[in-house]
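Just one protein chain is left out here, and the rest sit where they should.
Naming follows writing order (A and B), and every chain is counted from residue 1.
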Amino acid sequence: MDFVILSLVMMVIGIYGLLTNRQLIKVFISVELIAIAATLNFVMLASAMGVGLGQAFLILAFSTDTAISGVILALLVVVSKKYGTSDIGKILQTIKDKDESEVEA
Amino acid sequence: MMIEDVSAWLVWVLPLIASLFVPLIGKYSAKARDYFVIAIASVTAALALSLVPGVIFGDGQAKIATISWISGLDAGVYIDPLAVLFTSLVAFFGLIITIYSLGYMKGEEGLTRYNYLLLLFIGSMIGLVLSDNLIQMFIFWEMVGLCSYSLISFWYKRPESVKAGTKVFIMTRIGDISLLAAIGILFTMFGTFSFRGIIDGIVLGGFDPELMVVVAFLVLGGAIAKSAQLPLFTWLYSAMEAPTSVSALLHAATMVKAGIYLLARFILIFSVAPVIIEALHPLWFPIVAWIGVLTAIIGASLALTTTDIKGVLAYSTISQIGFMMAGLGAAVEGAASVGWFSSLFHMISHAFFEGLGFLLAGGIIHAIGTRDMRLMGGLKKAMPISFILMAIMIITTSGLPPFAAFFSKGLVITSVTETGNLIQTILLYATAAITFAYSIRMFSLVFMGKESEHIQKQHVHESSKIMLIPAMVLAAFCIIWGISQPLIANFMHFELEHTLIGAFTSLETPIFLLLLLPTGLIAYYTYYKNNQTFRRVAAGKNPLTTMLNHAFFFDDVYNSIARGISKFSDGVRHFENTISVFPLKFGQSVVRIANVVHLYFDTKAYNSLDKLINGLSNTTLTGVSKMRKAPSASLRNYIAASVVGFIIIAVLIILTLGV
Partner (left out) sequence: MDYSLLAVFAIPAISIPFVYFTGKKSNKAAAIFVALIALVTLALLSTTVPAVLNNPDHRYVETYTWIPVLNSSFSLFVDGMSLSIAMISVVLIIAAAIFSINYMEGKKNVAVYYALLSMLSVGLVGVFITSNLILFYFCWEMMLIPAYFIVGNWGYRDSYKAAFKFFIFTHAGAVFVLLGLGALYMATGSTDMFQVQSALMTHGTDIARWILIALTGGFAVKMAIVPVHMWLPDAHSEAPATMSALLSGVIISAGAYAILRLSIGVVFPSVDAAFGVTFLHALAIFGIISAFFGSLIALVETDIKRLIAYSSIAHMGYIMFGISLFPTNVTAGTTVIVVSTAIAGTILHILSHAVSKGLFFLSAGAIMHQTETRDIREMGGLAGKMPFTTVSGTIAALSIAGAPPFACFISEVLIFVGAFQVINYDTFFLLPTAFMLVATVLSLAYSLRFISRVFLGTAKAKETPEHKQILEVPKYMKIALAIMVVMVILIGIYPTFFLNLIQTVQFG
């Protein structure tokens, strides 16, 4: 039971981080936190039920997660290099301005 | 038997399928398309006529032929006298109007669409009366309404036509849902849609007669809407926006009679079990009769004050159909009573004279370019043939002997009298008198007197031959049709006790003529001789004229209902727009709360936490760098480091394993 609360707390922290942060990397960390929380939940409940399925799922989820993280980090690097900033608001603004200037042009 | 089956199917399938070819042929040649339409109409009329001998020499019972269509429901034809009567009427008028349209609609744009819709209508209307089950009949019922909408808004560039078409469709839809409810209840009661199945179910018994009364009322609702009776009659006047050929075909001769067909068919079905007729006695029959009578007199009085020539004919139609409804309401013994027959007989003669009126009105409108009777006058000189034909029409409308309506209207009034309801009879006589009056009014305003300025400005000539010949055919029928009363009775296998001679010698005829005389004289003086006193009364501002000019305020009520619904919908939309931002606001407030927490919590705690972490990391780093600087080759340092590591691990193991 306590461990479910642990994963719940982790998820809440992750959601809070998602809502409040504007830096790309911080958003990514929050998302990873949520994913870890969900996986932790699986493992905890599976071990509480005495099934080995949780550990198996953990390995699966982790490997997928790692691959995803690699791709996302690469994308984040490219985006921040392209727009020169890591702030989501500023990036969206740049895109919107570019779209509008294209429409006018 | 074989020919009959085939022609019973073809007579409605042919126009339906042929209508699909009209756009194809119309693309290549307009003339070919016109001839094609007339050919199809002629073949349809011939097919309809071919059904007649079978009925005359048959036994008056229905012949049915079906093919399977949807699982559980077969499509079929139901060939009995009632159906063939209507079929011949529709097919005949279809032919007349297609020929007339050649002249009337010459030079109009969109003729391909017009002809397509005409054929579609003819097929649908015949399909309606020949259907052998309720679903098929309802399909054609709706399709006829659809054709009516499309044809009324034929000149779609005029906003009035479009508005009129919409209004007509919506008002008749109200009747359609009533009919649908009736069909639903019948299916629940008998488990079948076909007429044969329902009749068998009724004969079997075991149903609730009160429920049948409910069904009868719902059917009445459908009939009222389609046949423009009280209180849903105002659409017929709006429908005059259609081309006059359409008005003649749909709104005089055939489509508005669909309600009468529906009621006649249902009375025929109900007559199978006298217990139903008994149940219908107290409420249903009287209400039908009253609706008919009231509509008749309201329609006639409105015809007296309208200034639109097609309006006179529209209100006249409403009034005459009121007569038919009164006849059906008087059919208190079911389909064996004279009211049932008289209503159908009057239906046919009405088709002739009203159709004639519309054909002539079309010619007049075509020639002069206006529908307003105040701009007309003295047309006798310019259009002599129309003058004579119109004279025949108004003599017939008024019911003067020996033209058709004398016998048919007389029979209707006789049937109502025979039920013993005195007030209804008096009202019907009064209606007949007003009918005479408005006929004379229309005739005088349009044809008599000296030529109005409007006419003098234009060069008015008589209608073309192709428009006059159908009118002449109808006029001929008006004159001689009355004599066919016993023949039609024979055709319908109906036992008619009233004879033609009886019509002349009964008590009603002198009463009738006596009533007509003073009204005729008043009308004559007002409109023909232009007597100023009467004119001033007619034009005056008393409550009677206000009511009449506003069509008894029915339309105003309907318009305000429509406006009310619109306003309510606006309110609903406003409500929807206000509350649909709530989820968004909810989401935004969550984000805002998080940001507030972030601002408060993180910035405050952040600094101290930051300092702590920074301090920790700094000491670690400086410690590390210090350790780096030390010569690492010394053995003593190695031993010291390993001892420190061993102590730390031992502490950890003790802590976790609890030794």
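As a convention for this text, a contact is a pair of C-beta atoms (placed from the backbone, for glycine too) under 8 Å apart; a residue touches a chain by one contact, two chains touch by 3 or more.
Note that the structure is predicted; figures quoted are calculated from it, not measured.
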item: In the full complex, displayed partners of the excluded chain; value: B
item: Contact with the hidden chain (one of B:13, B:43, B:56 or B:185); value: B:185
item: Touching residue (missing chain; options B:174, B:283 or B:653); value: B:174
item: From B:156, B:553 or B:601, residue that would touch the chain that is not displayed; value: B:156
item: Subunit B residues that touch the omitted chain in the full complex; value: 69-71, 135, 138-140, 142-143, 145-146, 149, 153, 156-157, 159, 162-163, 165-166, 169-170, 173-174, 177, 180-181, 183-185, 187-188, 565-566, 568-570, 572-573, 576, 579-580, 583-584, 587
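Just so we're on the same page, only the chains that are shown with their structure count from here on.
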item: Where subunit A and subunit B are represented by their mean Cα positions, the distance between them in whole Å; value: 63
item: Subunit B-touching residues of subunit A, taken from the complex the two chains share; value: 16, 19-20
item: Partner subunit A, residues of subunit B touching it in the complex; value: 590-591, 594-595, 597-598, 602
